[in-house]
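Heads up, one of the protein chains got dropped from this complex, but the rest are sitting where they should.
Then we have chain A:
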Amino acid sequence: MTTVAESRRLRRSSRGGANWRQRFRKDWPLLLMVSPVIVLLGVFHYFPTLGNVIAFQDYSPYAGIRGSEWIGFGNFARLFAEPEFWSALLNTLTITGFQLVFFFPIPIFLALLLNSVLSVRVRTMIQGVAYLPHFFSWVLVVSLFQQMLGGSGLLAQSLRTHGHGAFDLMTNPDTFLLLVTSQAVWKDAGWGMIVFLAALSTINPALYEAAAADGANRWRRMWHITLPGLRPVIVLLLILRLGDALSVGFEQFILQRAAVGSEVSEVLDTYVYYQGLLVGDFGYGAAAGLFKGVVGLVLILVANRFAHMMGEQGVYSKS
């Protein structure tokens, strides 16, 4: 009889209810520990995400979400008819494209160069210096660039003492693309090496020795061993960057918008900020933000699917 009762209890515990209760009795402290994070994310991440419904409203802060009038896709119609919005989108994509060509390869190049330095101490020292600006704020980076390249900066100052005319890279709209890219390189190219250095350290050194024995010189070894070894990381990062094409960094642009003018420096994020918050056109700004969010999400998902197709492990795995 005991065996029958036992087996029945076993069967019941493996079926829903009691099992959950048992697991809850065992695991509730763990759930309690996770709860502050879940509550915070719920309140400050997921709940405001729902607030994007005001993109479909003629939102007034006094009436609130419940009291404001629903206008369907009216804000989006206005958005797509607005040349300034298209200009912001174009600026964003131009900056992404430019940085893909002139920023993306630099960390790979630096990592290869650094990896060929034999002395561990020199390598660690250079790594230490090169990673540092990643931890600086954008305000600081822009301040430093201004002091070096701005109208009253060091370069202008020494040009002036040598009899050259006024010079200010920080307010010149024609060179803005170059300026923001060099700021991004200064801040993050060193840090970008980290992934490539890690990938380089996983390449089997015996491959190099074998290739050298077969008569492959330095460059052929790089072409046939090093670059194929880096390929998965390069492909993954490239795809991720494309998936993130609509984000070029917000603080960097808002800090320099006044100096060079919105024509070249307005990107999607700053457009949302100015139109939505500073002008006070909340529904319209939210529509622009939602457009960016939804297109960005689609791009990330497509990019990730693409990464899987290429046989690489994406940002999130399928399991």
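In this section, a contact is a pair of C-beta atoms (placed from the backbone, for glycine too) under 8 Å apart; a residue touches a chain by one contact, two chains touch by 3 or more; residues count from 1.
What we mean here is this: contacts and distances are computed from a predicted model.
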Protein name as given in UniProt for the chain not displayed, "Heme exporter protein D", "Phosphonate C-P lyase system protein PhnK", "Carbohydrate ABC transporter permease" or "Response regulator": "Carbohydrate ABC transporter permease"
Identified contact with the non-displayed chain, of A:A81, A:V101 or A:L118: A:L118
Contact set of chain A toward the excluded chain (per top definition): 20, 23-24, 26-27, 29-34, 36-38, 40-41, 43-52, 54, 61, 110, 113-114, 116-120, 126-133, 135-140, 142-144, 146-148, 152-154, 157, 160-161, 186, 190, 194-195, 198, 205, 208-209, 212-213, 217-218, 250-251, 254-256, 258, 269, 272-273, 276-277, 282, 285-286, 289-290, 292-293, 296-297, 300-301, 313, 315-316
